[in-house]
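Okay, handing you the structure first.
Incomplete set of chains, arranged as in the complex.
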Amino acid sequence: MTVTYSSKVANATFFGFHRLLLRWRGSIYKLLYREFIVFALLYTLLSVVYRLFLSETQKRYFEKLSLYCDRYAEQIPVTFVLGFYVTLVVNRWWNQFVNLPWPDRLMFLISSCVQGRDEQGRLLRRTLMRYVNLTSLLIFRSVSTAVCKRFPTMDHVVEAGFMTPEERKIFENLKSPHLKYWVPVVWFTNLASKARKEGRIKDSVDLQTILTEMNHFRTWCSTLFGYDWVGIPLVYTQVVTLAVYTFFFASIIGRQFLDPQRGYPGHDLDLYVPVFTLLQFFFYAGWLKVAEQLINPFGEDDDDFEANWCIDRNLQVSLMAVDEMHMNIPRMTKDIYWN
Amino acid sequence: MTVTYSSKVANATFFGFHRLLLRWRGSIYKLLYREFIVFALLYTLLSVVYRLFLSETQKRYFEKLSLYCDRYAEQIPVTFVLGFYVTLVVNRWWNQFVNLPWPDRLMFLISSCVQGRDEQGRLLRRTLMRYVNLTSLLIFRSVSTAVCKRFPTMDHVVEAGFMTPEERKIFENLKSPHLKYWVPVVWFTNLASKARKEGRIKDSVDLQTILTEMNHFRTWCSTLFGYDWVGIPLVYTQVVTLAVYTFFFASIIGRQFLDPQRGYPGHDLDLYVPVFTLLQFFFYAGWLKVAEQLINPFGEDDDDFEANWCIDRNLQVSLMAVDEMHMNIPRMTKDIYWN
Amino acid sequence: MTVTYSSKVANATFFGFHRLLLRWRGSIYKLLYREFIVFALLYTLLSVVYRLFLSETQKRYFEKLSLYCDRYAEQIPVTFVLGFYVTLVVNRWWNQFVNLPWPDRLMFLISSCVQGRDEQGRLLRRTLMRYVNLTSLLIFRSVSTAVCKRFPTMDHVVEAGFMTPEERKIFENLKSPHLKYWVPVVWFTNLASKARKEGRIKDSVDLQTILTEMNHFRTWCSTLFGYDWVGIPLVYTQVVTLAVYTFFFASIIGRQFLDPQRGYPGHDLDLYVPVFTLLQFFFYAGWLKVAEQLINPFGEDDDDFEANWCIDRNLQVSLMAVDEMHMNIPRMTKDIYWN
């Protein structure tokens, strides 16, 4: 489930965001504490070696090395690269959210335009909705690791009631070397076309609205699939990761407190704990974590989209809307502003 | 209500924006004065301690610490991080504005395409519009703290005339573990479909235009809901907040005026009041406040969207358009450019 | 009227843009000369005081102050803040242009799909177009100061022929505490619906295309209104303005030519005229002026959209298209490429 905190920041108040700093779920601390510990340990290790174990000559050499690393660490354009990269990742992440396939628009149309309160009518509406949900389920299985765990085989799909055994047989008899998530859509459109012939869908106008909406739905599905299939080019991710890792590698050496008595510029003070370097680690590594968390929003991170919840919600809600609620409208009464 | 100042800057004039600096409502001063006071107090405190209470050795140590902080404060990439983050927040904020659900398009269609000036016709049009308004109200209750305060329970919704008691009963009888803001939409589409059967909506073309428009409306609603539900990942907000807070923490120490007689570079002058540091506080904290104010535009900030006003306006206007104004058109007369 | 210069830069030629530097209308010089004079005067004043009126001690103190200001002036992230801010303003400005309500699409439909060359038909088409133009006029009155000056009251609207006196009466009898620019749209849709009943609009397909187009038109109108109503948050504008003003305040002190004989680094030369500081003023203040000019594009700047021209053009053109030109098509003859 995504971490929702917007109600906490509804108003801009006194140091409004500081409250956000004290959360654990989905927080920078939870995501980074392991890396932070490793970083701090390495730094300490090096610090101890420098202070206690090196000979004077070695110390001098290490000091030069440290200054060298420090100078080059600043030349690595981490901020800039991260800024552009994270913007790209965040845009993709949001587009994936926007393209989550919700069946609501279809269920409204089917509930109102596929006629008949008899069993045949109910069956028709429920079957149409089931195909819609089946389509999104097939896509989610490709896209989301969580859904894939829950429905590892088509057996699970049948068991969960998204597919009847007969449908499954037909589905598997279709010979194609390619993914078959489009099959339920063909069933849907053909079934709708048949319903028009039988008069359950009144005319072509109703039918085409439904088909067009189904095409929207399929476009959402295929867009999601596309985002999963064609990610940000590996090279880009590697460039950014390399930049950040190098920066920290250089920092571990270059940000050591050197002996103040040697008079190196900017090394007048020995604080033992490199406060600002640790904070810098938090910024840059945290920024990279934003990317790491969002680059595949269908995993099991605190902030990922809960595809399994979507699947359940969609099935429950859409069956209710097309069956129980079909033509089951409250009696019209005058509202309180009448005249 | 949002702070509208565009008419003040209609023309680019002599130092055009300076007038904006003298406003209070929604201004940087109003939003920041508390933080500013805290910052100034802390700075002063430290300054006094340094000048009056520290021993010479402590002063020397503090001076080193101050120079150290100053140097690292400049390495924190506040500008850049803020630039990217605020751009993201502003985009989201504007998209939320664009997706505010206005019923106008629907009310035009219903007013012109749902026939009958008799009571039944009026009832039908009013009920349809009420469902539209009810849908947006249910969404606003989830999204806006102000609306939630005004309509804490469904009782309030019924009282305000958005729902009849009977509708409420049906609404609550629908068993679903999920949010039910889509229920009035199902009622709407089924009622419209029934109206076509009865001939009040002339044919499928009219009906489908109305249903499609209703689907637009629902998409606006669900988009708003989505923005509230899936915010900017907490980590990103924390990274930015940490960066800004660290910068100011470092500034308080690092921007102290050190004894000019010690000859530290850049410390030739003791002004007592760190004008530029205070101004820098205004820039960075102000920039962050932009984000704080916009990250949830449905709060009660000066610049937030007034959801309650929207709700009232929409109900009043839409009922008037579909009832009183239905087929109540001025007599056509020749305009003054006729021939 | 906007300043059109694209034909001047159709081809990339030898120092292609230099010709643009020599224009006055809408130019940086015209917009900035007053601020520039003020800036230059203040600089000169301070320079004269420093050179002629200060005692030696005061000079030393001023020099320290100047160096201090210079150092901090460079820390103000003017470029960055301006870059992000101006990008935001330019995007909003262009979106407003894109959403200017043009009635052309509607007039094509009405001209071809509302039948009848008799007086009643002409009256119908003209009235429909008038309502379209009236809607945009009502919006322009809220949005544009120039239009508001031209049509300060509804009397002026009636006089200009956008509304008949009878329509005005009905308009004003509608009781609503809210803006009523949507009223002509309701008239339009109801009139169109009536025209279908009378057979002047052939069927629902024709009608719905017209209604949908009218909804587009209204969306443009409300988008324009939205841009006017919800501006860039005041805080953002203030932050940017403060940053730029502070920068120039710091520049006036910090960029003085100090006595070269004092040997301050970077102060070996006394040019009297601070060429680069003045140019920097042009960049930054010019960049801010871009924002100032575009933040409300419906003012009376050289580069603003001429709403009044739009209103006249739209009325004239649209009445001609639906009346005089209705079914007035040239005789079809074979073109010169026939066979």
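A few points about this structure:
For clarity, chains are labelled A, B and C in written order, and residue numbers in each chain start from 1.
Rule of thumb we're sticking to: a contact is a pair of C-beta atoms (placed from the backbone, for glycine too) under 8 Å apart; a residue touches a chain by one contact, two chains touch by 3 or more.
It should be emphasised that the depicted structure is a prediction, and the values quoted were computed from it without experimental measurement.
The complex in this file is a homo-oligomer whose displayed part has 3 chains and whose full count of copies is 5.
As a convention for this text, only the chains that are shown with their structure count from here on.
If the chains shown are joined wherever they touch, the resulting network is a simple chain of contacts running from one end to the other without closing. Where subunit B touches subunit C, the two copies mostly use different residue numbers: shared numbers make up under half of all numbers in play.
Chain geometry summary: the mean Cα position of subunit A and that of subunit C are 39 Å apart. If each chain is reduced to the centroid of its CA atoms, subunit B and subunit C end up 24 Å from each other.
For subunit B, the set of residues that touch two or more other chains comprises 31, 80, 83, 87, 203, 205, 289, 293.
Touching subunit C in their complex are the following residues of subunit B: 2-7, 9-12, 14-18, 20-21, 23, 26-28, 31, 74, 79-80, 83, 86-87, 90, 97-98, 102, 104-105, 107-109, 111-113, 202-203, 205-206, 209, 213, 266, 268-269, 271, 276, 279-280, 282-283, 286-287, 289-290, 293-294, 303, 305, 313, 316-317, 320-321, 324-338. Those residues of subunit B that touch subunit A in the shared complex are 31, 34-35, 38, 61, 64-65, 67-69, 71-72, 75-77, 80-81, 83-84, 87-88, 123-124, 126-127, 130, 145, 161, 164, 166-167, 170, 174, 176-178, 182-183, 185-187, 189-194, 203-205, 207-208, 211-212, 214-215, 218-219, 222-223, 226, 228-239, 241-243, 245-246, 250, 288-289, 292-293, 295-296, 298-301, 304, 315, 319.
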